[in-house]
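Excluded from the complex is one protein chain; the other protein chains are retained at their positions.
Entry: subunit A
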Amino acid sequence: MEDTFGEEDFLNEDEPVAAHEVLQTLEDAWLNEKFCPDLLPSQDMYVEAMMEQIQQMEDNLTKLKKTDFRVEVHHMELARIRYIITSYLRTRLEKIEQNTAFILEQESTRGPENAYMSEGELNFAREFLALQENHHKQLVLKHVPPPFQDFMSTQQSLVPNLRSHVFLRAKKDVNGVVIEGDRDTRDEEVDLEENSQHIMQYKPIANLVQDGSVQLI
């Protein structure tokens, strides 16, 4: 039988990206999201493209004979990719559950073009917040005297600690990253050479994670 699994270019017409590059992007995004204290911009375009690719591969697989050695190999790979995607999405939902009000507030300051959350995540966050507020109301707030009923959920929300420390690897040379000093230490400047690894606070390198100059590890 002719091999039907060409590696097709996909993900919008004007900029075709090969499947393995999409996968690499998703893997990087997965690890970044895992180690980043803050919510990063959603890669849902890549997730959708990859889901399509998986579907396509599954359709192709049904055409192969069960005894073909490739079937099992392809199934294994699909399972691995699914794991990356689900783990990625779950990590994001966990962050959204933890910092709901804060994340929603941040999101409202961004336009729809550079939103960090996908549509589904946004709905989830809103519903989650509503449920939480309702729960507080039912359980406690309606039983306390009126002056105390005014309960700002944004004030209660957990805020991610951007000063927390992360491990990172530089994907290219970045010079002069400034780490704010405290107390009696002065600001420190660090040069990140390509492929060097570091531990430092997330805040000074936050924008470098987003533009892909560094990878969290």
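The rule we apply is simple: contacts are C-beta pairs under 8 Å (C-beta built on N, C-alpha and C of every residue); 3 or more make two chains touch, one makes a residue touch a chain; residues count from 1.
Convention: contacts and distances are computed from a predicted model.
S.K.: So which of "Small ribosomal subunit protein uS4m", "Vacuolar fusion protein MON1", "LSM complex subunit LSm2" or "DNA replication complex GINS protein PSF2" is the UniProt name of the chain that got left out?
M.R.: The record names the chain that does not appear here as "DNA replication complex GINS protein PSF2".
S.K.: Can you tell me which of A:V17, A:L61 or A:I217 touches the chain that was removed from the display?
M.R.: Of these options, the touching residue for the absent chain is A:I217.
S.K.: Looking beyond the chains shown, say which of A:E77, A:E94 or A:E127 touches the absent one.
M.R.: Considering the complete complex, A:E77 is the one touching the chain left out.
S.K.: For the chain left off this view, which of A:L40, A:V159 or A:I179 is in contact with it?
M.R.: A:I179
S.K.: So that we can see where the missing chain sits, which residues of subunit A does it touch?
M.R.: The list for subunit A reads 3, 5-7, 19-20, 23, 34-35, 50, 53-54, 57, 69-70, 72-74, 76-78, 80-81, 83, 87, 161, 163-167, 179, 181-183, 185, 188, 190, 196-201, 217.
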